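These notes are about the structure you will find just below.
Removed from the display is one protein chain of the complex; every other protein chain stays in position.
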Amino acid sequence: MHKRRKTLALAAAGTSALMALTACSGGGGGDGEGEKVVTWVINSLPAAWGSISAAGGSVYTVQMLSGVLPYTGQWQPDATYEYDLNVLAEEPTLINEDPEAGPFEFSFTLHEDAVWSDGTPMTGEDLRVTMMMSASPTEGYCTTCDSRGTTGPDMVEEVEVDGKTATFRLKEGLANPEWMAMFDAHSAGGGFYPAHLAEENGWDVDDPDQLGEYYTWLHETRPEWSGGPYQIVDGDLENQVVKEPNPEWWGETPKLDRVIMSYNTDEGTFVNAFQNGEIDGANPAQYSEDVITQIEGIGATLTVGEGNIWEHIDINTKNEFLSDVELRRAIFTAIDRDQIASRNFGAGYPDYELKNNHIFSSDSEYYEDHITDSGQGSGDIEAATEILEEAGYELDGDTLTLDGEQVGPFRLRSTDTVVRSNSLQLIQAQLAEIGIETTIEMTDDLGGMLGGTEYDIVQFGWSGTPYFTSSPQQFWHSESESNFGGLENDEVDEHAIAAGTAPSLDEAAEHANAAVAAVVPEAYSLPIMAEPNYFFVSDRLANVEDNLQSSYRATYNIGEWDIAE
Amino acid sequence: MSETKVPPAPRSTDAESVGGAERTQLQMILSRFVRHRAAMVSLVVLVLIVLGAFLGPFLWRWDHLVHLEIPASVPPGPEHPLGTTTAGHDVLGQLMRGAQQTLKVAFTVSIMGTVVGSLWGAASGYYGGRVDALMMRVVDVFMIVPLLVMVAAIAGNVRGGTTWYAVALIIGFFAWAQIARVVRGVVLSLREQEFVEAAKAAGASPSWIIVRHLLPNAAGPIIVAATLLIAVAILLEAGMSFLQFGIQPPDISLGQMIGDARTAASTRPWLFYPPGVLLLVVCLTINFIGDGLRDALDPRQTMVRR
Partner (left out) sequence: MLVYTVRRVLGAIPILLLASVLTFVLIDVSGDPLADLRMQQPPPDPSVIQLQEERLYLDRSMPERYWLWITGIGGNGDIGLLQGKFGPSTQSATYDIGENLFLRLGTTLRLVGAAMVFALGLAVLAGVVSAMRQYSKLDYTLTFIGFLALAMPVFWFAGIMQQAGVGFNELVGSQVFATIGDGTYQAQGQDLWGRITNAFAYMTLPTIVLMLTSFASWSRYQRTSMLEVLNSDYVRLARAKGLPNRVVIRRHALRTALIPLTTVAAVGIAGIIDGAILTERVFQWRGLGEFFIAAVEKNDSYALMAWLLLSGVLVILANLIADLLYGVLDPRIRYE
């Protein structure tokens, strides 16, 4: 089949010029001659037009708003941070970083030429209103806002707006080492929103009820506004959005005449549609070995790299058997991480790398390997058996017992994706080697299963960004709502809190690593690896690359996209 | 809907099919079926598949689970005649288990649907009048709801792992209406016949008449419909699996294997083709057998055909 298709492709090569033309016109209605049109895939339906809300905002919403929503900076594909100096007049300034000496204070100044697409200048007021909409309702700015990232905004005590500049002062004693993230591409909204449209529609942003109405309006109305190189001219939340250059954009003129972003929920259709010229590329959310292999065969640019969701195995410490740390260590030692990773990803991503630090990836300057030396995740059955024997467990035939009673069976759970399903089945086989019986139960309700601790051993993913300071507290603090398996360790608690409130990133990182070092001997959470994400783009396009650091993925530099000469 | 015409269901209205002639009639049916070559071949193939699905796992060394010794994504070879999956399943082992689970679902649905449908249809036809009207309204209700939709709505709502019997029960609950219609049609024409009158006069109870006299005489259409229901159930289960509302891993069904391997057609054909082709063959043979049974059990139609 494959072979035949290649000969067909050869036969068609002579008419490839014609094909490129039709591929173009397949992209949209009423094309003029030689228009530069690109069709890009968004891997799911965005639930709303706004990206702040917990119910509506997702990476898909953010990608749909790419080139429309302005932001102050973002992490680049090579993991360096860059401020967006189209939007900002200068790098934002940290006025006071020592909470002992006075309120933690910083300011952003927007670019002099920065305007919204209706000509209204962007001002510090836009930042202030975005901050207010991103905070918790309990902060009193907005009654009905349900932001998906309230940590930073909730720290703010007061904002002072002076023309293009907004200055933020935090509440007493609070420090936010990641203050620059407030309006960048990784913030709750993925950027900042206009403030003047509230007034235009008759809402007063300083009235909590009316700000709520504006917030709802932003999430329900297709943006006619834009603060980026493109603006949305057509589209819906079901099929696609269509973007054309924003005439008021003050930066470098975008190269494309039209970008169509079509929503596609089925990876199974990618290869055919791509081969058929219906789509120019995609940055899918999930890894698919077969799609990768097929795209490689077609001849396009394809990259695979570690995404920002990292998979890990957690144990419920409240289980009567699993409360024994020796048993947990033996289980983690018997699990062969390399086997899980190589079977799942080896074919499409042979350069995979196991994750040896819960908080930092190996390209971070703060990275330290905490896992390898512990022997956890090595699949060393002998070592695992030894741990068990020393702790008084016995093998009765093929069954592990403690005081004559069978250990387990344990509920081994996860959501039903191909990768996780494979992984659980491998873990089941690996644990059988040390006599532990597990029953696999899939769920489609991850939140419910975790929240109710309805598992003994679970695999799930945390989404990581280069920002890290609040992670240890969220993952492992004994009072954290997301410490699902009930870890209680004073040392961990101490370092987790310290990491979140340290005034500098270096100090925060030190505490974060200390927290990791304290968690590993507890055998509570075993990181496997970041699930690889792939990206492909037609050679027809230029300047398109994946940014795995950002929710925007490949659309992060949409303003620079071009058709190859 | 009350006056919707029932499709001309194949029915055996002949009074000759009652009473002492049973033995010869059975022989006649058998010989007619044997003469239907496609149906005979299909029957043999289906029996082989069923045997393979239920006995195969005892003979083959790998089951449907992951084993650490099995290498990942190996094409078919002497060790693994149908290759292996990414995680390390033996595809032949999976295929046998998958076929077994799929067939279990299908047979259960067919039995459930046939029992419920025949009794319901026969009672409705026998009592007639208001009872009939009411009972057929219920059938109409089940007929206007798209089957896959209803089944998926219920299965999708049931949280946690779905097992084969859950899937079978859910499909079976909605799949009996068609049979009820067919049986009612047959019974309507039978109940005025002399042998029913005679049984009534002899004081037989309605349930006795339905079970002893009416249903045996409707056996032809019932068997045909039950056979075809097997194929319907198999395809429904596959559809559910595709929408991810079917049997959950690590257990497996043919539909789930097909759904999982949908993107593998040109990259790893050994994952794509075996479950698809097997499902196709199973459904195909069942349809041919149904066709053969129809010919064999319905002399009137056979007369037309020959």
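Order of writing sets the chain letters: A and B. Residues in each chain are counted from 1.
We take it that a residue touches a chain if its C-beta (ideal position, glycine included) is under 8 Å from a C-beta of that chain, and two chains touch if they have at least 3 such contacts.
The structure displayed is predicted, hence computed values, not measured ones.
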(message) Among B:Ile247, B:Ala265 or B:Ala296, exactly one should touch the missing chain; which is it?
(response) B:Ala265
(message) Out of B:Leu82, B:Ala231 or B:Ile247, which residue would touch the omitted chain in the full complex?
(response) B:Ala231
(message) Looking at the full complex, which residue from B:Met28, B:Met143 or B:Ala219 touches the chain that isn't shown here?
(response) B:Met143
(message) I'm checking contacts with the chain that's been left out. Which of A:Ile52, A:Leu110, A:Leu450 or A:Leu548 qualifies?
(response) A:Leu450
(message) Given that one chain is not shown, which residue among A:Ala55, A:Leu395, A:Ala542 or A:Ala564 touches it?
(response) A:Ala55
(request) In the full complex, which bits of chain A touch the chain not displayed? Write them out. (result) 1, 4-5, 8-9, 11-12, 14-16, 18-19, 22-23, 26-30, 47-48, 55-56, 216, 220, 234, 238-240, 242, 260, 262-266, 268-269, 272-273, 275-279, 444-445, 447-452, 481-482, 484
(request) Provide the residue numbers of chain B that touch the chain removed from this figure. (result) 1-8, 137-138, 140-141, 143-150, 152-154, 156-159, 231, 235, 238-239, 242-243, 245, 255, 258-259, 262, 265, 276, 279-284, 286-288, 291, 301, 304-305
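Basically, only the chains that are shown with their structure count from here on.
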(request) Take the average of all CA coordinates in chain A, do the same for chain B, and state the distance between these two points in whole angstrom. (result) 46
(request) Within their complex, state which residues of chain A touch chain B. (result) 1-2, 5, 267-268, 271, 288-291, 293-294, 297, 339, 342-344, 346-347, 416, 418, 421-426, 428-430, 433, 440-445, 448
(message) Please output the residues of chain B touching chain A within their complex, sorted ascending.
(response) 65-68, 72-73, 85-89, 159-161, 244, 248-250, 260, 262-269
